[in-house]
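Please see the structure below; I have some questions.
Removed: one protein chain of the complex. Kept in place: all other protein chains.
We call the chains A, B and C, going by the order they appear; numbering starts again at 1 in every chain.
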Amino acid sequence: MAITLGPNRYGKAEIRMVHVDRTTPSHVLTDLNVSVALSGDLDAAHTVGDNSAVLPTDTQKNTVYAFAAEHGVGAIEDFGLRLARHFVTTPSITRAVVTIEAYPWRRLGPHSFQRDGGESRTARITVADGGEHVISGVTGLVLMNTTDSEFVGFIKDRYTTLAETTDRILATSVTAAWRHAPAGPAGDPAEATATPTAPDADWNTSYSTARQALSDAFTGTYSRALQETLFAMGQAVLGTGKGLAEVRLSLPNRHHFLVDTAPFGLSNEGTVFHADDRPYGLIEATVRDDELPEAPQAWTS
Amino acid sequence: MAITLGPNRYGKAEIRMVHVDRTTPSHVLTDLNVSVALSGDLDAAHTVGDNSAVLPTDTQKNTVYAFAAEHGVGAIEDFGLRLARHFVTTPSITRAVVTIEAYPWRRLGPHSFQRDGGESRTARITVADGGEHVISGVTGLVLMNTTDSEFVGFIKDRYTTLAETTDRILATSVTAAWRHAPAGPAGDPAEATATPTAPDADWNTSYSTARQALSDAFTGTYSRALQETLFAMGQAVLGTGKGLAEVRLSLPNRHHFLVDTAPFGLSNEGTVFHADDRPYGLIEATVRDDELPEAPQAWTS
Amino acid sequence: MAITLGPNRYGKAEIRMVHVDRTTPSHVLTDLNVSVALSGDLDAAHTVGDNSAVLPTDTQKNTVYAFAAEHGVGAIEDFGLRLARHFVTTPSITRAVVTIEAYPWRRLGPHSFQRDGGESRTARITVADGGEHVISGVTGLVLMNTTDSEFVGFIKDRYTTLAETTDRILATSVTAAWRHAPAGPAGDPAEATATPTAPDADWNTSYSTARQALSDAFTGTYSRALQETLFAMGQAVLGTGKGLAEVRLSLPNRHHFLVDTAPFGLSNEGTVFHADDRPYGLIEATVRDDELPEAPQAWTS
Partner (left out) sequence: MAITLGPNRYGKAEIRMVHVDRTTPSHVLTDLNVSVALSGDLDAAHTVGDNSAVLPTDTQKNTVYAFAAEHGVGAIEDFGLRLARHFVTTPSITRAVVTIEAYPWRRLGPHSFQRDGGESRTARITVADGGEHVISGVTGLVLMNTTDSEFVGFIKDRYTTLAETTDRILATSVTAAWRHAPAGPAGDPAEATATPTAPDADWNTSYSTARQALSDAFTGTYSRALQETLFAMGQAVLGTGKGLAEVRLSLPNRHHFLVDTAPFGLSNEGTVFHADDRPYGLIEATVRDDELPEAPQAWTS
């Protein structure tokens, strides 16, 4: 037996920062949850408690605040890139992953806001070995179709009790994340260099477009399986023409069971449902443009 | 020592019902969390395990579903009244409290919806001894002002370290509940009979108006204390002229601490904040129209 | 209409304090969540934003830490009394309620501990108008009997579908709180003075005894209704002979449904259950010694 240290990382998680841009009469509010994970030459910290290569997580937290104070925030992808590029300037740190969740607020006045409790916007930025990867996404986008969903033709075995149905509620909470293709020499993603760089994307427009595509595809797809809806949503995101190479979707199937009202002498034609908590289905898939190179290192922490 | 049974109640909690009204081309979606609490002649169940006076909580659940199937839902106050009036027809049950939380959904299409994750609408209906009480409310309404809030002039003692401030973030998550005055003989709340009945209110309009009043008062009040904002919000709700007798508010003070960026050689003029989880302030008060009778029994379970 | 301010209170909630007593070789660890709610002459803060009577919630937090540093913690009832008595020395404050939740840790070594994730111990101390009330309790004590529970003989109506059963799982998460009778002139609770003072109780012993009584009563009661079990638990707590006047119990009925395995050609004699999340039954009652005076003001915030 030869016990050795394998892959490792560390960082500060869930730095809850609110930034108020007061440079215009209408304040601009940004509400973020930022996490940092760093890797590098950290064996000595593990094996002999030598911290000389450790940038403390407390300092990482301070850096997040300081960068917001010095540079502002802007799009979360830009903020994450700025931070990740900084962290790898520490000699012992060779890889930085910055993940950000942005909570939406609705404007009520020049300096008044209401938390918009729906979906959050997410970003995951990786800077390592001179390469940069940007993943944008959304989580907590809860959608429901009250019809136009069926589930038939599935395998039946000894343990099957589920009846086929041609009309059911389809409800899910969307978590989706899409990877931006690296920009090539001539801005052509297919010509990406060996050391990809993040594209000079208009992140906010890209996000709005992709998020809308998800919602439209869910709403507009007649669903014969949640898998079919998922694939339609993935296609829609990639089809927004924004240089997206890949989208990963995780869709819980939030079951709504039609209540049996026959014992009460009442009919129930798709009207009264029990919304169940657990168990739930969980459908996960990647949809990708296979003319673009893969980048598994963009997804792993 | 004489050990006796005191006040008691029982019921089914958190019945998660989704109702789809398909009678129009555009489906109408209602998403509820319903809880029932019943009281009455239930001593024998406690003292000798005799259930002959017990309407099972399973039956209560069935009743909620059956009523939705038979009568539809409508305003949650009406749905709760219909249920509570039914439960007290059981001879052993003399008091029924139905509490409902309604989750909002935004329409995306004729049968497509997006969960609007913000505030929930609430109702609490009590039917007992021929009397009826209706309380409507809102919870989870998260509001923030990025300025126009100060906190000065407070008591200083040995344990004071807080500095006075004339500019801070004020943020809270509003839970508010307002009691509808019982309708009197001539519809005049002040002439309420000894056995009050619930008003024939337009619950949906009343809710929208009160909820907007809360938001407007928070936004429009220059705040010298969260207490001052609370009182303004309470006044605004009662001032909507909808026959409201009393409003109870619970406002956590969600602290946002200005980050000290001086060690980094950076200024921070109300720009970068740490959003803290705990501890938090908690400000609670009742605002009432003292020309109308009180009804403490409307609030206790 | 005459809009006025009604009952109100404010304070710091969820102060998470860990105290390490290092005065012995084996450290003693106390892990608390403390909340404070103060009432008094606070109208001006609400109506005109005048904070001259306000002891800031930040100061309340500091006081909790400072008292722990100066006096140690000891039993949470004693700690709460010390704090509440202090807060009412502020001239504008006439009522202080301190609630404490203590998280248990198991000792692993002289300065090593494992969080014992089970139940928490609670206390609620009220000091007002010279009177003192102490309520002790437990929450999160999850208990299950896999047999010796039945449910028969209940009301059947149009909405009944539940079958009677003579063997079911009974599971609950106990929240219980018991009020200590005020000590009288001769230490006789029945001789309590008009201005009760908290008893010179051995809080830790009292807690252990009451908590064990709850568990034993749940385990030892053949249950014909959760109400019957609740009453037995209440009797057991009051019967511990520790000067307890009243106990309030809140018992969710955590349903475990026998899975129908007949479609698979398998029997299931009380063996395989689905543990459901929602809805759940909720059984609540007070059990009291009616030879002792009531004290509703001990329970309201």
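Simple rule for what comes next: a contact is a pair of C-beta atoms (placed from the backbone, for glycine too) under 8 Å apart; a residue touches a chain by one contact, two chains touch by 3 or more.
On a predicted model such as this, the values are computed, not experimentally measured, just so you know.
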Touching partners, among the displayed chains, of the absent chain: A, B, C
In the complete complex, the non-displayed chain touches which residues of subunit C? 16-22, 27, 29, 31, 62, 65-66, 68-70, 105, 108-109, 111-119, 140-148, 169, 215, 218-220, 256, 259, 261, 263-264, 266-277
Please output the residues of subunit B touching the missing chain, sorted low to high. 158-159, 161, 263-265, 277-278
Using the document's contact rule, name the residues of subunit A that touch the chain not shown here. 1-16, 35, 37, 42, 45-59, 61-63, 66, 90, 92, 151-155, 157-162, 223-225, 227-228, 230-231, 234-235, 238-239, 246, 252-253, 278-291, 301
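The rule is simple: only the chains that are shown with their structure count from here on.
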Count the residue numbers both subunit B and subunit C use at their shared interface, divide by all numbers used there, and answer same if that is over half, different if under half. same
Can you work out the rotation angle that lays subunit A over subunit B using Cα coordinates, in steps of 5 degrees? 180
Could you work out how far the Cα centre of subunit A sits from that of subunit C, in whole Å? 40
Centre-of-Cα separation between subunit B and subunit A, whole angstrom: 33
Using the average of all C-alpha atoms in each chain as its centre, how far is it in Å between subunit B and subunit C? 24
Each of the following residues of subunit A touches two or more other chains, namely 263-264, 277
